[in-house]
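Note that one protein chain of the assembly has been removed; the remaining protein chains are unaltered in position.
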Amino acid sequence: MKQTENHSRFIEEMKERSGQDPACCLQCAKCSAACPVSAVMDLLPHQVIRYLQLGFTDEACKSKTPWVCASCFTCAARCPRDLDLARMMEGIRLVALRRREGNRLNPGELTPEQLKQLPQQALVSGFRKYTK
Amino acid sequence: MPRVGVFICWCGTNIAGTVDIETVVETARNFPGVVHTADYRYLCSEIGQDLIKEAIKNEKLEQVVVGTCSPRMHESTFRKAVAEAGLNPFLLEVANLREHCSWVHQDKTEATAKAIALLRAAAAKAVLNAPLIAPRLDVEKRALVIGGGIAGIQAALDIAEAGYPVDVVEREPSIGGRMAQLEKTFPTLDCAACILTPKMVEAAQHPQINLLTYSEVEEVKGFVGQFDVKIRQKARAIDATKCTGCGVCYEKCPTKTESEFEMGLAKRKAIYVPFPQAVPNVPVIDRDNCLYFRKGRCRICEKECPPQAVYFEQQDQILERRYGAIVVATGFDQLNPVEYGEYAYGQHPDVLTSLEFERFFNAAGPTGGKVVRLSDGKPPRNVVFIQCVGSRDKARGMNYCSKICCMFTAKQAILLKEKVPEARSYVFYIDVRTAGKGYEEFQRRAAEQYGVAYLRGQVGKVFPDGDRLTVKGVDSLSGKTIEIQADMVVLAAASVARGDAAQVGRVIGINSDQYHFFNEAHPKLKPVETHTAGIFIAGACQAPKDIPDSVAQASAAAVKAVGLLAKEKLQGEACTARVDQSGCSGCLYCEAVCPYGAISAVQIEEHFRGEKLTRIVAEVNAALCQGCGSCTVACRSGSINLQGYTNAQILAEVDAICL
Amino acid sequence: MSLAQNRPKTEAATAGMEAAAQDRAWEPLIVAFCCNWCSYAGGDLAGTSRMQYPSNIKVIRVPCSSRMNPLFILRAFQRGADGVLVAGCHPGDCHYSTGNYLVRRRLSAFKRLIEFAGLEPERFEVRWISSSEGDKFSEVMREMTAAIKALGPNGKLRDGRWRKIT
Partner (left out) sequence: MRYRYFPGCTVKDQAKNMEETTLAAAAVLGIELEEIPEWQCCGAVFPLYEDEVITLLSPVRTLAKAAGDPVVSLCAACHHILKRAQEVMQRNAEARRKATDFLEVEYDGQGRVLHFLEVLRDDYGFARLGQTVKKPLAGRKVAAYYGCLLLRPSKVMQFDDPENPSIMEEFLKALGAEVVTTPYRTECCGAYLSVTQKQVAEDTVAKILNSAERAGAEVIITACPLCRYNLENCGRTAGKRMPVYYFSELLAEALAVAGTAAVEAGEVRPG
């Protein structure tokens, strides 16, 4: 792994737009302990933040974790350093989406049954989170 | 115009790196009255001070201005140097070119311009300086120690051993403090009571020590050498001179309530001693719970007391006494983790704070020394310790590290293994911090010999599920989330200042930091002094601290107090207020605002056109005046001035800065 | 002889103060009166912690904020200050027990007076800064400078003979 050349720009943008500074994290990993969906993450939330601290921004963006994050805000509610990880994950998602790296949700993949049963709220939010 | 000398310090590169010294010196040469300028790399060094002394002699300087670090740092150093050269020490002004200039600005042009302005102001003030003489004050040869925990006891013993009488004021019915609540102490695992009790008894029996338990300080007035203190001795409702400490009263008392000493885990009676080794061994009637005080009947203790010591009519007494020095050692609390809902504290009986858990190991404790679950009385198999509950937490707790938790958790895990050999301990930590003699070795012993599992990470939530506690945590080193079926959860809650510390500090007259811990005068060089001369601090009221540190600081505070008491006379404040009696109309508004009662009315005689007149004017007692200057503003005719900060001087500074 | 003469001159120094001053846009002058025990010490802590703030602020040390005679403040405005700050210990923390209660009353009345006299109230502020609040000290200095910059130069109460409005 190596530091991405423009990692400092990425971190600066993240700091400004999300109001969250990865440097404030002391890696207590409480976020990972609190996360209800950590089981299917390839990197635990605190590891994603660690990658950002070290400047491995490409790896952080390639990780599944930001896409698994359900924005349930449990991590933010319990973080002892007052970091809002949900905002940081959103930042990583947005960078990837704005780079037009492809959408993460294809309407064709949904079954007719899902389309019928899913609450509208889930469909709209799913597409908002996963596509640009 | 007096002959002024200006001396600029480079402070290595600290000032010279940001301020252009040459420009400053050049400019200063043209300030009014300046006849000599010089600069040096380190003006506070001996060579630097000699430079000033030489110049005073050779150039016949009458006023000295130095541009250096903050006057709060080295003003006294340069005053001494000036005095050694034969000038009055108050003929010196300091311009703060470091803390207020070179360290807070980066642009050299701006910093240089500001340095010149600050120096110009100092020079303008200096030409108006007058020689001042500090009054000499008496010292009351007695010390007051506030707080009877291990720090207070140690300080009292040290002062008493040096030959001075000491009063110890303790709010609780017994001395002993937090240490008395502990079972064992790290890193040696010796029993807390075994090492504390002898000290408590020694303090009680020392001819120079007077214990005022169940008492509180109500008011502190005066100043170093002469603090006038009001102490409320709360009524125990027991005649201590008659009580033999037999304990019949609390055996017979029918009313039970929660024991503070046992952290609410056990009951005590309404008449009680907090713990068996209490000093003094004299019970107290808790009036909020006593049947007689609440409903006017019962009086069983009175009937049963063999020496007839119960005395319901006893009233609080106010003791007024003068002290030369005060040591504050009021201790700490453990944070109530109820804010941390995810740990289920307060919702499940098997989630405890470490101070509560400590009582489980004590033979006189709530479980008689057995480590068992409060929910079902069974010994635990899995115990999870959670570190940093409220420490290092700027969101909901304290931003600082509580310092002692890593060690007391290792201790409790070891004690647990000894009491319940089949128990497993899991410690969730962020960092293990064990700086201290024998500390790291102790913690490693817990991990290596006692099999305590250290997991680097935190706990997300404790789920009281069924009869066990599901602890969901993470081990960040392996990157694995971890679920433990625990029987007990122990929270290493942060050490915090006493709930009323801010109020207590206000009464005593010392200030505290943002967490309400009392402030030391200098974080490195004056660790036991406060900003109020003659008041010293010791123990965990200053910051979280373990026993060895508290004892060391207590002894240090005692030495400072003794050093003060040993002085024949103290030097008072030189910058005091002075009344120009010719202009004074005798309205005495000044008297009303003076916090020290230093101003009083006097009658003076005047001769006016051959007639003898008498009138009332204000007069300042220089020994009492502390130099705040409040009176100077209250004076309608401008007849009171503060020496060293006269109206003319401050106006001159304003003019010089605005030039 | 000055030791400084032996040192190499920096660019900024050789450029000369006057020329540099002319190149710059108008910069406000703010006089801060700080009590010795809390706010001045807070300023020292800001320095020790290298917390940067604009150099427009110049501090005058007073023993207690209750030493502040309103005349000092008027004099500063008269002599050309664009803003004046008085900083003392937090209420209840005064080294002299009650000094800051006095100044709180005196200066809140005074603030209304200068407002009445036509000055923007933002030009005169009273702040409580403790000796442990280095961060607050520098923040107050930054805020105050920004506020005064936004207001522009002060012409009111000014003695025209003293300092020119640039």
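Going by the order they are written in, the chains are A, B and C; count residues from 1 in each one.
Methods note: a contact is a pair of C-beta atoms (placed from the backbone, for glycine too) under 8 Å apart; a residue touches a chain by one contact, two chains touch by 3 or more.
Quantities reported herein were computed from a predicted structural model and do not represent experimental measurements.
Across the entire complex, contacts from the unshown chain go to A, B.
Across the interface with the omitted chain, chain B contributes residues 340-342, 344, 347, 461, 463-466, 470. Residues of chain A in contact with the chain left out of this view: 16-19, 36-37, 39-40, 67-68, 70-74, 76-77, 84, 86-87, 89-91, 94, 104-105, 110, 114, 117-126, 128-130.
Note that in this section only the chains that are shown with their structure count from here on.
Taken as a graph of touching chains, this assembly is arranged as a line, each chain contacting the next along an open chain of partners. Chain A and chain C have Cα centroids separated by 46 Å. For this pair, chain B with chain C, the centres built from the Cα atoms lie 31 Å apart. Counting partner chains per residue, chain C has no residue touching two or more of them.
Within chain A, no positions touching two or more other chains are listed. On the chain A side of its complex with chain B, the touching residues are 26-30, 32-35, 38-39, 43-44, 46-47, 74, 78-82.
Residues 10, 16, 20-23, 25, 37-41, 70-73, 96, 98-101, 103-114, 117-118, 121, 502, 506, 509, 511-514, 519, 531-532, 575, 593, 595-596, 626-630, 632-634, 642, 645, 647, 650-651, 653-655, 657-659 of chain B touch chain C in their complex.
The touching residues of chain C, when paired with chain B in their complex, are 2-5, 7, 9-10, 12-13, 15, 17, 20-21, 29, 31, 36-38, 40-41, 43-44, 46-48, 50-53, 55, 58-64, 66-72, 75-76, 79-81, 89, 92-93, 95-99, 102, 106, 130-133, 138, 162-163.
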